[in-house]
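Removed: one protein chain of the complex. Kept in place: all other protein chains.
So that you can tell them apart, the chains are marked A and B in the order they are listed, and the count of residues begins at 1 in each.
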Amino acid sequence: MPLYQCLSPEGLLDESTRGNLAEEITRIHCDATGIPPSFVNIIFLDMPSGRYFVAGKPAALSVLNGAIRVGRDLAIRQRILRELSQMWTRLTGQPEGELLISLWENPPGNVMEAGLIFPEIGQEQQWFVQNRDRLTELGML
Amino acid sequence: MPLYQCLSPEGLLDESTRGNLAEEITRIHCDATGIPPSFVNIIFLDMPSGRYFVAGKPAALSVLNGAIRVGRDLAIRQRILRELSQMWTRLTGQPEGELLISLWENPPGNVMEAGLIFPEIGQEQQWFVQNRDRLTELGML
Partner (left out) sequence: MPLYQCLSPEGLLDESTRGNLAEEITRIHCDATGIPPSFVNIIFLDMPSGRYFVAGKPAALSVLNGAIRVGRDLAIRQRILRELSQMWTRLTGQPEGELLISLWENPPGNVMEAGLIFPEIGQEQQWFVQNRDRLTELGML
């Protein structure tokens, strides 16, 4: 966690652009929150044409849904939204008017990654210490 | 926002049915909430057979997930659920017994559309006034 899912029109992204977007989403999330990059998960999904509608008419938007831990300051969440929106437009050429970005907050006690229950915001250091061996073995620290 | 995602068995929907469903979902949401149609986003995703299970056995259900702003009255949310369910059955022939519909509520401060943070419920008019130029340019007003 976080997990960012990016739905976009088939053909908008090539392999190289996906790699660049993944690096930038990771950087934006880590800069805003201070977590290590090894916890940032990103998925890209292509949407065939004719499957997206706005106002009941066919459209070609991209949708980013980010699952994050509950409790981040509003300023941090909105910084992430703003930077994602501008970065996506810069790297893909798709205008901000065709982009819908949402963050979804989940209590970390509802999340298991690599067999470990996630820590609350602010309790990461203690959690890193407690699970150092496991996280090091997995290359996450 | 809202964003409705509709997962259905491959082959259930053709292009024309998708268009009709999109119009009806848009109409149902706007009638219940009063927002302009230009804010209603809808995605259709096909599921190959053998990928959906109920009670551990293969099944052929459709799943509608609607992401909406937090704070709508329960009566509005359940009106949307009921009308979506009946409308889906009417347009697709799929019985209500094969349909799972959920609304997911998100604080609008966690949502950015067209580069703009979303307003709270009840604060739309002020937000429309503040962002009139941008929204008009995008054809959303």
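Rule of thumb we're sticking to: a residue touches a chain if its C-beta (ideal position, glycine included) is under 8 Å from a C-beta of that chain, and two chains touch if they have at least 3 such contacts.
For clarity, every value in this text was computed on a predicted model and none was experimentally measured.
Q: Among B:Leu61, B:Leu91 or B:Ile121, which one is in touch with the chain left out?
A: B:Leu61
Q: For the chain that's not shown, point to the residue among B:Leu99, B:Met112 or B:Leu135 touching it.
A: Per the contact definition at the top, the residue touching the missing chain is B:Leu99.
Q: Write the list of chain A residues that the hidden chain touches.
A: 1, 3, 15, 18-19, 22-23, 25-27, 36-38, 40-45, 67, 104, 106, 109-115, 117, 137-138
Q: Write the list of chain B residues that the hidden chain touches.
A: Touch set of chain B with respect to the missing chain: 7, 47, 50-59, 61, 63, 74, 77-78, 81-82, 84-86, 96-105.
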